[in-house]
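Left out: one protein chain. Kept in place: all the others.
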Amino acid sequence: MKKISSTLALVLLFITAIGQQAEMADQMRESGKIYVVVGVIVLIFIVLFAYLIYMDVRLRKIEKEENER
Amino acid sequence: MAELKNLTAILVKEFKSDFRNPYVLGGAGLFLLSTLFVCYITIKRIHQPSIWVALFWIIMLFTSFNAVAKSFMNESRARMLYLYTLIGPSIFIVSKMIYHATIMLVLSMVAVLVYTTFFEITIEDRLVFFASVVLGSTGLAITLSLLSTIASKAGNNLTLLAILGLPILLPLLMVATTLMKNSIDGIDLSVQYKYLFVLFGLNLSSLGLSIVLFPYLWRE
Partner (left out) sequence: MQRLPLSFKITTIILVFYTLIAGLLIDVPALNILNETIRNLFFHVTSWFAMVFLFFASFVYSIKYLRTANERDDLLARLFVQVGMVFGAAGMLTGMLWANYTWGSYWVPDPKLNGAAIAMLAYLAYGVLRNSFQDNIQRGKVSAVYNIFAFVMMLLFVFILPRMTDSLHPGNGGNPAFSGYDLDNTMRLVFYPASIGWIFLGVWITEMRFRMEGLKQRKK
């Protein structure tokens, strides 16, 4: 119920905001929820980069083994 | 001076061999004529200048693939190597480009003649119109000269030439079509000259690049 009413309020706010200044995601920033989005994206990239580094380290290991042979 | 002599000699040789064996040129010409006729039968009338121009250049594009690809397929490897050692690569590619450009000019003039009789249209600025045809078709010939050598190295097929050529020729075609469409609409020369300039520049840079790069294709 709470969810529905909050989305309704958001939609209403959007409608009233149209025609005024260029619409920006001020709501998101005021409620602090933009940080959640940033957090999610950063987490995804941390995982991706961890995988990239993992591959790099593994490659180095294989290269070492090849050199020793 | 010796270079100029070599150049004319090889050009004379090219045209002589064409005269003796007219299937190559005739094939490309026949391809052009039958394509034009098919277009006429199926389309009959074109009202919009933009479509008129686009169709013309599409026909010219595929005709140029046929004309240029055939001329390289005719040369045997041994004969090319012989000519190469005899006169050097840059003269060789320049002669090829002049030869292709001449063929394309002849074909494009035939195309303009037949095309304008099939699909009637009033051209406001005839001079710029012909400039676009000439510069566009020499551009096609020059660019495809190098690309057809590349394609012939890789097994000599027309499909590869089309794949390699299309993205590189698109800029040229875009400028040529704009120029031609504007000349049909009678746009003022003060607007047109920069398109003419760019088209000329594209021709020139393609020529320069070919001369620089062609020797590398032979050293193997």
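A and B are the chain letters, set down in written order, and residue numbers restart from 1 in every chain.
What we mean here is this: a contact is a pair of C-beta atoms (placed from the backbone, for glycine too) under 8 Å apart; a residue touches a chain by one contact, two chains touch by 3 or more.
Predicted, not measured: the structure shown is a model, and the values here were computed from it.
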_Under the stated touch rule, tell me which residues of subunit B contact the chain that is not displayed._
143, 146-147, 150, 153-155, 160, 163-164, 166-168, 170-171, 174-175, 178, 194-195, 198, 201-202, 205-206, 209-210, 213, 216-217, 219-220
*Of the residues in subunit A, which ones touch the absent chain?*
21-25, 34, 37-38, 41-42, 45, 49, 52-53, 55-56, 59, 62-63, 66
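The working rule: only the chains that are shown with their structure count from here on.
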*Between subunit A and subunit B, what's the gap in Å when you average each chain's C-alpha atoms?*
52
